[in-house]
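Structure provided below as structure tokens; questions to follow.
With one protein chain removed, the remaining protein chains of the complex are shown where they sit.
Labels for the chains are A, B and C, by order of writing; each one numbers its residues from 1.
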Amino acid sequence: MPKYTSMAYKSWDDMIFGTAPHPVSIGIGPIELGKKHVYPQIVPHPRPGSEATKEKILREYQRMTDDALGRCVALGFPGLVIEFEHIYQMTSQPEWAAAIFTQAKGQMQDYYDKYGLKSALVSTVADLRKPDMVHMRHSQELDWMLASFESTAAGGADVLSIESMGGKEVFDYAVQRQDIKGVIFGIGVLSSRDMEWLWQKIVATAKKNNITPGGDTDCARGNTAMFLAGGYTATDLPHTFAALARACSAARSLVAYEQGATGPSKDCAYEDPIIKAITGVPISMEGVASACAHSEMQSNIVSAVVDLWSNEAVEYHDMFAGSSVEVFTEILGYNVAQMNAAIELGTAKELRDINIASDKYRDVHGFMLSPDNAYEIGKAIVSKVDSYYLRSKAAVLKTADLIAADKKLVLTEHEREALDKARKEVDQLPDNEGDFVDMCLSEYKKVPGFDPTSYGY
Amino acid sequence: MPKYTSMAYKSWDDMIFGTAPHPVSIGIGPIELGKKHVYPQIVPHPRPGSEATKEKILREYQRMTDDALGRCVALGFPGLVIEFEHIYQMTSQPEWAAAIFTQAKGQMQDYYDKYGLKSALVSTVADLRKPDMVHMRHSQELDWMLASFESTAAGGADVLSIESMGGKEVFDYAVQRQDIKGVIFGIGVLSSRDMEWLWQKIVATAKKNNITPGGDTDCARGNTAMFLAGGYTATDLPHTFAALARACSAARSLVAYEQGATGPSKDCAYEDPIIKAITGVPISMEGVASACAHSEMQSNIVSAVVDLWSNEAVEYHDMFAGSSVEVFTEILGYNVAQMNAAIELGTAKELRDINIASDKYRDVHGFMLSPDNAYEIGKAIVSKVDSYYLRSKAAVLKTADLIAADKKLVLTEHEREALDKARKEVDQLPDNEGDFVDMCLSEYKKVPGFDPTSYGY
Amino acid sequence: MARTVADIADFTPIFVRYDVKIAPKKRGAEDVSADPVLQAIARGVVDGDEDVVSDATDKAIAAKGPETVIDTLIAGMREVSKLWDDGVYFLPQVILSSDALMVGLTKAEDAMGGKATKKGTVVMHCAHGDIHDIGKNIAAALIRANGFLVIDLGSDVPEDTVVKAIKDNKAHLVTGTALMTTTMSAFAKISDMLKKEGVELPFVCGGGAVSEEYVTSYDMGVYADVAKDGPGFAADASSGMSWQDMRAKWNLVV
Partner (left out) sequence: MARTVADIADFTPIFVRYDVKIAPKKRGAEDVSADPVLQAIARGVVDGDEDVVSDATDKAIAAKGPETVIDTLIAGMREVSKLWDDGVYFLPQVILSSDALMVGLTKAEDAMGGKATKKGTVVMHCAHGDIHDIGKNIAAALIRANGFLVIDLGSDVPEDTVVKAIKDNKAHLVTGTALMTTTMSAFAKISDMLKKEGVELPFVCGGGAVSEEYVTSYDMGVYADVAKDGPGFAADASSGMSWQDMRAKWNLVV
């Protein structure tokens, strides 16, 4: 498949929440993404113990689904996307997964029939291929995954997505050592190669079932780095280093769309503003309403160009106002009501710019995801079309340059040193993919469990 | 004390979040409310069982406080207000309450010394005077309450507030029967009289301790009606009826400020936009981030003129991202960051109008709290200065008129009938307070436990 | 220039008025009797009109006897429930109907020279330290209107008062309401005290703070979601259903 060589927008300023150059229709209603409307996306997680039997897990999902749909009707939300991120027991037992999806789809149809509530269902299969433990291209785990894509597609899923695991073994080793070379290799090369291989299968399954191949996220790497970087008081990883890792994530997550995915993207792919700038697909993002799932420093700015607004994940439990699923459906619904009201009023850009001002300079992660910078990073990526390695490297260099150049962005001494050190190391890397890969294959032999044949080497 | 006779603003359009004609400074830093900035207000609640011993409850509050302050520093929030709504065991044991407040204030001082984080502490004493069970003016419960105001003021509280209980016995009886007369009597007359009596004591305690008398809320009545009304699918009480009850709430909650309270108001007083229009005090409100505490139909519009943004209450427990207190501190912090960014950008009115558009026509409660309508209701209230009864009646009539007149506001048949019926009943009520009170004293004798001497009759 | 809310013609992208979509057609109740006086009683209940019920009851007691009056009152109330179920009535109409019903019932019982046999006895209370009682009051009104004897202990009720009332009244069912996380622990205590005394009966617990998970963590606990279910709980318990069976029927335990 060809690689992206140009941008979907003429200027970053054309990017706005709710609108995408390549809209997508999914589910019952249908839910139209990218056509001047932002929808909420609730992601519920079952309680400990509910995985014990098929009957229990079905009840748990039934309740969670009903809570989410019921709250939408009570408050007047026009539509809802529900995502089930498979737990281990679903992907490893494709017939459980199928039953859960079929049940939810029936509930969604009932709400549509009774109230006219639109909805769609996303199946995010768990990537159980832990690269240091199982082979990426031949293993029981892979077979389960493919069977689960198939069974949930047949069972009523409208979108197939994944958080794929390629390159994680090398990345984990490298990120703990603040080693940018290993990060580029793990994310930019290994993960991209794994995606190219895996996404052909996912797209084929989606097509066969006449549903939508959604997207992939660099969660396993980009978000690990982001969480390690943490807030202002954390000292696990420099924030500048995590931002450079995120630049690679964009070059990497693009592969899904090159292989035929159309969006909606995966919510936890913080690299999505860059992806949207390049591809024009509708993106799912998470921010202030995903505070239940993790803490972050860019909760408002990530809504700037969003099409589907998610809470990432909330465990089912009781709160004063009802269940946590009801609570977060309500928060998401009002968040998107604000965005949709702005669209109807004609002040969407004002709202976008307010959200940009909230976080652009709070932290480097928000800074690089600010649509203006995201656009520039996207341009660097599409300028290097011939190699996964080179486009990742270009993204890292562009990000480092943007961070270094902006006077409003304050960095501590430690953060700046980390940036300068990484920048210097990247400058010394080879100019072509072959040399880089040879170098890395020899250096990262030492990473426990790293098996180059998992990536077709 | 004189009653309000005029509005604090020339026009509703001058009202905006973060700015109040009469700013208030509280706590460490200090936190300046009403001076072009909105602060977050977190209200944590202890877990079941933690009330068992003083040691346990102190640990619980210590953790909750640390979680809230720590998250602010991690994410860069400039300041935080923490409210402790007393549980029964605090108000009934004033020395427990004092210890809890002293401990929290010490933690807040530490964070200020170490990081410069501003903060302030609100003591909301539980009104344990259940009017059908205890006398409002002479009882053990009253003594506990006054002692708790005193002990928490001495212990480090910066603001004293309450959700006072007057008139609840009559109101509860009336609201269950959709009886607008009883609602006006319970809220407009009895609760106002109780507040006049009680607030002189609260203001005196605050003055003595050199801290701030905050505000009171019609929670016990206005919110009970609002919760009974519920969402689109509930059938416990017509929404139009709840909106008329809320109109009385505004006439009633005003009494605190007439007796010397200065704000910040109580977060759960949804009548506060009307109060702000009349008094110009900074108001605390709750909306999208209080979805943890209850569901509502006006979560965005209530931020239109807010100064302090609250989550109402969240029970302490674990979520994926940390504790629920950390999660909701984070949500509140980003919500106010959005508002403060708009202020700094000069697009605060655009954001306000977006939030108005989100909910003005979703439901009658949001409709009447829309700043334009809130202002009109305020005018009706201050036009009838000589009587608590008459100003409540005027508020109800104005609200009914506004609802009936606005063509964009769609009502179901049942909702419109409820509105018309109430309107007709109010039209037939006496023209002066004496006659009205005589009528009600005789009619509501039948309410179990109603004792007119509790209100000085 | 940016527009204001007044310029928006169509709000459906922001919110959808599902309430308007599902609003039922207004309709009246079915007649319950061909007899005009009995039908007047039923209509008085349906309309929540105490005066009408009072007058018609006086007449009917003389003409038909108090048992027939009681049956008619209950039949009227059944129509009220149907209207509520269908969304034609809201709760206040039901409460007013139950007020009216109580007027008739008291008269009929007086005429019978004492309390008519009730379907069962229910002890109700709000937890110690908790004064949130509106949910309990609504449930009490509905249970009473369905022909059960309700012993309402009020709110902020000490645990031993509850236990004593259960024993003294030989209750079929006890209910508890709590809206605060720091008061609902009283339920577990009551359950323990009952066990110690060898008393076993269904203990239906509800209220905002209370979760099914919590209520099903102690013996006898059955979780109640809405007041509307009150009469159903009372009927099950009075018919001798065990708390285990009631829990299995009403709760979705994980």
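Basically, a contact is a pair of C-beta atoms (placed from the backbone, for glycine too) under 8 Å apart; a residue touches a chain by one contact, two chains touch by 3 or more.
All figures in this text were calculated on a predicted structure; none of them were measured in a lab.
In the full complex, the chain left out of view touches A, B.
Although one chain is not shown, part of chain B still touches it, namely residues 36-37, 47, 49-50, 56, 59-60, 63, 73, 75-78, 114-117, 317-318, 320, 337, 340-341, 343-347, 350. Taking the whole complex into account, chain A touches the unshown chain at residues 45-51, 87-89, 128, 130, 133, 172, 175-178, 224, 228, 232-233, 235-238, 315, 350, 353, 356-362, 408, 410, 412-414, 418.
Just so it is clear, only the chains that are shown with their structure count from here on.
The chain closest to the protein's centre is B, with centres computed as averages of CA atoms. Per-chain Cα centroids separate chain A from chain C by 49 Å.
With centres set at the average Cα position, the gap from chain A to chain B is 40 Å. Multi-chain contact residues of chain C, defined as those touching 2 or more other chains: 2, 4-5, 8, 11, 14-15, 17-18, 22, 209. Listed for chain A are residues 73, 75-76, 317, 320, 337, 340-341, 344-345, 347, 350, each touching two or more other chains.
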